[in-house]
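Note that this complex is displayed minus one protein chain, with the remaining chains in position.
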Amino acid sequence: MAQIDSEKYAVATQLQLTWWRFRRHRLAMVSMVLVLLFYLLAVFADFLATTDPHATDARTSYIAPQPIHLFDDDGSFRPHVSGIKGVRDMRTFKLVYTVDPSRKVYIDFFGRGYSYNLFGLFETDRHLMTLKNPERGDGIFIMGTDLLGRDLWSRLMVATRVSLTIGLVGVTISLFLGVLLGGVSAVYGGLVDTVIQRIIEVVRSMPTIPLWLGLAAALPNDWSVLQIYFAITIIISLLAWTDLARVVRGKFLALKEEDFVMAAELAGASQGRIIFRHMLPSFASHIIAAVSLALPAMIISETSLSFLGLGLRPPAISWGILLQDAQNIQTLALAPWLLVSAIPVVVVILAFNFLGDGLRDAADPYG
Amino acid sequence: MSDGVSETILEVRDLKKYFPIRRGLLRRVVGQVKAVDGVSFSIRRGETLALVGESGCGKTTAARCILRAYVPTAGAIRFKVEGREVDLAGLRRRELRPLRRHIQMVFQDPYSSLNPRMVVGDIIGEPLLINGMSDAAARRRRVAELMELVQLPAAYYNRFPHAFSGGQRQRIGIARALSLNPSLIVADEPVSALDVSVQAQILNLMLDLQDQLGLTYLFVAHDLSVVKHVSDRVAVMYVGRIVELAETEALFDRPLHPYTEALLSAAPTPVPGAVSNRIVLEREIADPANPPPGCAFHPRCRYAIDICRNVLPELQEAEPGRLVACHRAKELALAGVGSAEHVVA
Partner (left out) sequence: MAEPILSVRDLKTQFFGPEGVVRAVDGVDFDVFEGRTLGVVGESGCGKSVTARSVLGIVDRPGRVVGGSIMLRPAKGGPAVDLAKLSNEEMRRYRGPEIALVFQEPMASFSQHYTIGNQISEGIKLHMGLDERAAKKRAIELLDMVGVPQPARRVDDYPFQLSGGLRQRVMIAMALSCDPRVLIADEPTTALDVTTQAQILDLLRSLQAQRGLAIILITHDMGVIAEMAHDVSVMYLGRAVESGSVQEIFNRPQHPYTRALLKSIPTVLAKPRTRLPTIAGSIPHPFNRPRGCAYHPRCAEMIGAVCAGAEPPPVDTPDGRQVRCFLHGGREAAEAEMAGAKA
């Protein structure tokens, strides 16, 4: 029969207890690992990309996904891809580029490719995989290419970075607004509370898509991609803070009735001490759980907006923009591999949801 | 133990606390819940006064008014502190803060009265920190002293509340209440959430501490047997008013109010077959939002006469040292429980 190590248990902080409870949720643990992997990927996006995601090349348009062959004809481990060659179509007299299985182009690990900024700090041009002696049009097309000949895998890497970080920036803003306004609402009560709650209700009752449409259309056309990026996140978070504000206010009001809060008041504690020392730590775990569920909402918002053409626009790259290419049946019939961009969205959203569920259950097993 | 010369440290005069009932879209006030409706009593230094009653009697509300967790609707709470007398009922929050250290509370629920995210040593020491003891070493020493007083090993300083049982948590709560040397401790049902065998430990502890430190308790409870053990005087409350106030032994031996008689009779005693003389009251406890006219207890009282239905009885001294609110107090001969030695083989 298992014995609880009582000394360890006795001095374990609430955080440790929460972690131990969380560890038992296998699905949540897996999801956490997955989410961390995705963010790692986002950091090293350019390193993992094989070709410049912005570089177009008519030659390589709509190439189907190309497998990487691991072994050479003689059985040695020499990964390579097939080359691309141009063949003149005798009816249209246009050069059509297709895969040429007879020519092998070998893969170079940690080789040199296009240059980029790693961590935004220093420039480098090393990538995980590049080609040795590529001819014009050759490339590692693990997931195929799009209409303009850009490698989908590389674009997916960069898109992951953009989509995941928009979520972070947006959630931070929402978090700040939500905690501030929810807290103020709960602490001061009365008129302040009423006013803030009514504002929340008005914000929530606004139809989001027309609102985004309007706001996005109002953005000046001549803004840079980055500026539009930040404007979009601010727009999204201005509407998303309401959920968090309500959670915070509810938790605050519940905590105000707790005996230990009253005990602190009876000892003469100031309002500030009660809020920061007694109340805030108690619902930090709920905030974390709420945040982990707010993030996927942000990601979906951005993806949907960009998909509809209302958010980020090319030449920016995000999941939504990638999915734009997969919008009509004709394109999909020609290049079904473009739908692959939907997979990371679904996986990440699911992972965040399981993670959030697990966190919430671990933080408050009785709630 | 009280002696006749002991000074009064708390005097409550005609305390009232009404909660408005709001209905409708505009939240108009349509009535009042008279949770506490004119309660008066005093507590002398070193004694234990029990406030006893069932649900809706207002004992917890009255206690919280004294602690100023609620602002009283009317009445005075005269508290003797630092040589002078202040009326706590009328003070503003800022004036109240420095006085708070003199009245502390022991809570009912050992599981929600300790912050789960603080170690026990910090919980006990927090009142010291708030009230100016900034030297951490001095605080630690004082906390160790307090933990010893309540019989908790000082080595448990760094443990979190979840590591302790209900009884131990109550000890921590008591230690916290003692940290500032308050003149008055309000104990709100301190043992009702504990196992029976643990209740005895905590009650003994509270009695011992009172003897050692000369503490004064306002003990709020619904369990008469617990009250019998710890109090010097008992005030019985019904629907917001005190119906009887007397010394413990006198009240239990020979109650003067029919409600007290019924309460005592209803309390189960661990003596097989003692049930035959029980008075079983009819009907339900009166609703403080809508009490019956006249004496609130009259619908359930077997001795009620006409005047009881129309005129509210005042709390008066029926005999020396005994206050009762009953029109027929002087003529009724009611049955008590006596005070036989507790017999167990």
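Think of it as A and B in the order they're written, each chain with its own count starting at 1.
Everything that follows uses one rule, which is that a contact is a pair of C-beta atoms (placed from the backbone, for glycine too) under 8 Å apart; a residue touches a chain by one contact, two chains touch by 3 or more.
These numbers come from a predicted model, not from an experiment.
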item	value
Full-complex contact with the absent chain, from B:V226, B:L245, B:C308 or B:A329	B:V226
Options B:L264, B:C295, B:C308 or B:L323, residue touching the unrepresented chain	B:L264
Per the touch definition above, residue among B:M133, B:L149, B:A200 or B:A304 touching the missing chain	B:A200
Residues of chain B (touch criterion as defined above) contacting the omitted chain	1, 54-55, 165, 167-168, 195-201, 203-204, 207-208, 222-226, 228-232, 248-249, 252, 262-275, 278-281, 284-285, 337-342, 344-345
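What we mean here is this: only the chains that are shown with their structure count from here on.
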item	value
Centroid distance [mean C-alpha coordinates] between chain B and chain A, Å	57
In the complex with chain A, residue positions of chain B that touch it	67, 69, 97-98, 100-101, 103-105, 107-109, 112-117, 119, 123, 126-127, 130-131, 156, 158-160, 162-163, 173, 176, 180
Footprint of chain B on chain A - complex, ascending	6, 9-14, 17, 258-260, 262-270, 273, 278, 281-282
